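See below for the structure under consideration.
Missing here is one protein chain; the remaining ones are kept as they sit in the complex.
Labels for the chains are A, B and C, by order of writing; each one numbers its residues from 1.
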Amino acid sequence: MVVVMDAEATDEDVARVADTVRAAGGEAFVSRGVARTIVGLVGDVEHFDRLDLRTLPGVADVVRISVPYKLVSREHHKERSTIHVGGVPIGPGRFTLVAGPCAVEDARQTFEAADMAKAAGASLLRGGAFKPRTSPYAFQGLGEKGLEILATAREATGLPVVTEVVDAHDVPLVAQYADMLQVGTRNMQNFALLQAVGAAGKPVMLKRGLNATIEEWLMAAEYIAQRGNLDIVLCERGVRTFEKATRNTLDVSAVPVAQNLSHLPVMVDPSHASGLRELVVPLARAGIAVGADALMVDIHPHPEDARVDGSQALVGSDLRDLATAVRTLPQLVGRELTAPPGS
Amino acid sequence: MVVVMDAEATDEDVARVADTVRAAGGEAFVSRGVARTIVGLVGDVEHFDRLDLRTLPGVADVVRISVPYKLVSREHHKERSTIHVGGVPIGPGRFTLVAGPCAVEDARQTFEAADMAKAAGASLLRGGAFKPRTSPYAFQGLGEKGLEILATAREATGLPVVTEVVDAHDVPLVAQYADMLQVGTRNMQNFALLQAVGAAGKPVMLKRGLNATIEEWLMAAEYIAQRGNLDIVLCERGVRTFEKATRNTLDVSAVPVAQNLSHLPVMVDPSHASGLRELVVPLARAGIAVGADALMVDIHPHPEDARVDGSQALVGSDLRDLATAVRTLPQLVGRELTAPPGS
Amino acid sequence: MVVVMDAEATDEDVARVADTVRAAGGEAFVSRGVARTIVGLVGDVEHFDRLDLRTLPGVADVVRISVPYKLVSREHHKERSTIHVGGVPIGPGRFTLVAGPCAVEDARQTFEAADMAKAAGASLLRGGAFKPRTSPYAFQGLGEKGLEILATAREATGLPVVTEVVDAHDVPLVAQYADMLQVGTRNMQNFALLQAVGAAGKPVMLKRGLNATIEEWLMAAEYIAQRGNLDIVLCERGVRTFEKATRNTLDVSAVPVAQNLSHLPVMVDPSHASGLRELVVPLARAGIAVGADALMVDIHPHPEDARVDGSQALVGSDLRDLATAVRTLPQLVGRELTAPPGS
Partner (left out) sequence: MVVVMDAEATDEDVARVADTVRAAGGEAFVSRGVARTIVGLVGDVEHFDRLDLRTLPGVADVVRISVPYKLVSREHHKERSTIHVGGVPIGPGRFTLVAGPCAVEDARQTFEAADMAKAAGASLLRGGAFKPRTSPYAFQGLGEKGLEILATAREATGLPVVTEVVDAHDVPLVAQYADMLQVGTRNMQNFALLQAVGAAGKPVMLKRGLNATIEEWLMAAEYIAQRGNLDIVLCERGVRTFEKATRNTLDVSAVPVAQNLSHLPVMVDPSHASGLRELVVPLARAGIAVGADALMVDIHPHPEDARVDGSQALVGSDLRDLATAVRTLPQLVGRELTAPPGS
């Protein structure tokens, strides 16, 4: 059961709902989104009915939810949500491009990549300072030094910054620098990390686990929402299949399915899905055409020198093809390209 | 090793090449496509080199092939092929829509579906007379009666007919009626059936197996080609993954990957991939955007009464959305919608 | 709904049941097993109830079946079945070893392998004369010549012969020579082949499809049973997973699950599952321990020269380890090793 608050509800209104539920022996999880606050209730539903919560001040609606994810479900929130990242919107009716280097390697590479991103139509800059790697001997990212470089690139280009956090312990540090916290595919069910980003007060990009079902993905988003944060963007980045010609298999169906089940925006990452530069633009086109709210792509000024995933980074004519796609395709599916801040 | 014949090579020229190879202890497989004939050689490559086949009359080129599928490989045939089905082309530079009922149930349903298909932009009519079913107790199709209905629908609409064959024994019968023989996902490695359709003198649509890799799919196409038939269209129709929200997962990456590896056209079937009407149009858009040469969709005048897969058949506004997509999207990826014959 | 006949029911009794059902507008599928005959009914169950079939002569029981596979289900047949292959039993209370070369290459290799099989404790000889191969250029087996060699090896050793059939057209030929027809993993849903072996009057070994669920496997067995043949042994041979260290992943859980759902015997093939000699004996032990009714293993006198799958064929000390396992482990799970005929 979910209590949806009025847009004008005060903090006292919200607290009154939570207190009433707790006094009746239930649990209440308050989640704040840009547009509204909702309160998820856990406990005896029949009993909650008798509390007549709908009559409390500031309450817009009380909805029974039939799916196991309450707060991110579309059942209580028919309209799809728009999330703002440093002022840049991601959501229905528009199409937002996120681009940047897979890993921040140094200031120069990052600035060049940020300029390329902006020129290609991006309104958000991605870049990894903490890299989760299968091998403990692989390059693990520059850490805080990388965050500083990203912050400087933001100043130079005006593009808000999306960056991954891999350890619950690092969330406060990363949140100081980033406009959006990314949770990677291997951490989709790292529940401690989900709770930490849920409490960090920043929008979160939640990548789908390599073999997660869409329901498991939404349950992971629910962990974030339950800690009070509804500013979540879901990111499809390919699932593991038996096909060896691509690193993973981009599941474009997941976009409309997740958009039907949840009010959260859904984006795709064709770079990590395929692992191959020549597939990124075709898959980006497919992602736009299937209705994704945003796209995230790897770019690099010198892919041949990249320390991580250079084989999938766009440069040159591929990047120009991407720029063309993001400027022409969205309007055919009823969307407008999001402009960078200040433009 | 593959011998590529001139467009003007005579039957004698081809026979001379094959005889020379066999006289030298090798095997030669002659495959005829619309544009050219090629001869695949099996045996001692060093030995073939010494035969100096390039000097024989009618020989355009002799190519060493590094992949296990020789005849369908793009190594000896850089240009992508265009296949003609009853005069309707499928291949690069154009986009072809195939539509019709999953199963032929009766004449009226088939004629209505054929009219709907044509109105939506289709230039080929699909319809199943022999249905492979997981359960022996499920409707198995009308058989020859269904083929007769399809032939009448072709006369009425002018649309050439694509229909499935499930048993090598039925190939001659189905080939009498059909313009293109479809091999289904469960039969992708039914080698006896592949050889039979390879020898039938009709274009073949080869669906990817539910869990086949792209290499296995191309090896299956090679079985057809080896029997003398290069008029093959590959059809991606979804692979099995752990996601339960859709019947299968449409692997859009398979389209550019297969097009890079093979000269054969590649199409997608979003209806069988998803099994859900509301996903067919978004996936169809993704298929066009990723660069598919053709699309096949299920339609039905009364999906609620369909005997097979009614839940995925398009009708009404979904079909109108599809019609809009096939008329607007192809040109953004450098393609033109194929017109039906006689238009 | 299923009608179970008495052990003493006559052909007239069976025909009377089928005729009664058909006269009432239903369909009746008669299946004969070693121990009893059953009749599967398709149509309006309420209507069948009114026919009072239980009162007809020769009828032992009438059972409603809740699963989609009727004839192979354990619902009407609580006791697990024992199937006889050339007099050799496979079923509960005993453990049967099937061994032999993956492919029959010549008489000498086959005879040596047959002697090795018998010495290791096998009571049935396997050997492939028709080989389904991913590549059309790979060795496809000796065909009828291979069947003749197997028949001679049977004469020499007394071991009945199990061999694969890959094409419905070849079923009568293979049935002339073989004691048991094997349907391979790629053909599990080749419905024409299933129907042909169902009508051939020989026991059938049905391998599980590479990615088939257990329910799909039992539905495939139902296709065979529906054509009148209940003498079916299910063979688990590994499913496709993401693990690359083994060819496939032997699903030992499938053994007790299939034994609970169906009355048919269930065996395992550790050779094709793993593709690696050093894993065959450990997996064979696991198969016996989990309760398989039989085991099939590849052996070869000279694996290094094998034309197919030499890397998985047992020889030397591995074969001796297998012989020890089949002589000691079965009794710990309440089974006795089946002796070869005439011993």
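Keep in mind that, in the parts below, a residue touches a chain if its C-beta (ideal position, glycine included) is under 8 Å from a C-beta of that chain, and two chains touch if they have at least 3 such contacts.
Predicted, not measured: the structure shown is a model, and the values here were computed from it.
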Touching the absent chain in the whole complex: find that residue among A:T96, A:S123 or A:Q226.
A:Q226
Contacting the left-out chain: of C:T110, C:S123 or C:S274, that is C:S274
Could I get the residues of subunit C that touch the absent chain, sorted low to high?
211, 213-215, 239, 241-246, 249-257, 260-261, 273-274, 278-279, 282-283, 285-291, 328-329, 332-333
Where the missing chain touches subunit A, by residue:
42, 68, 70, 132-137, 166-169, 186-187, 189-193, 210-211, 216, 219, 222-223, 226, 240
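As a convention for this text, only the chains that are shown with their structure count from here on.
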Between subunit B and subunit C, what's the gap in Å when you average each chain's C-alpha atoms?
34
Whole-Å distance, C-alpha centre of subunit A to that of subunit B, is 39
Sequence positions of subunit C contacting 2 or more other chains:
240
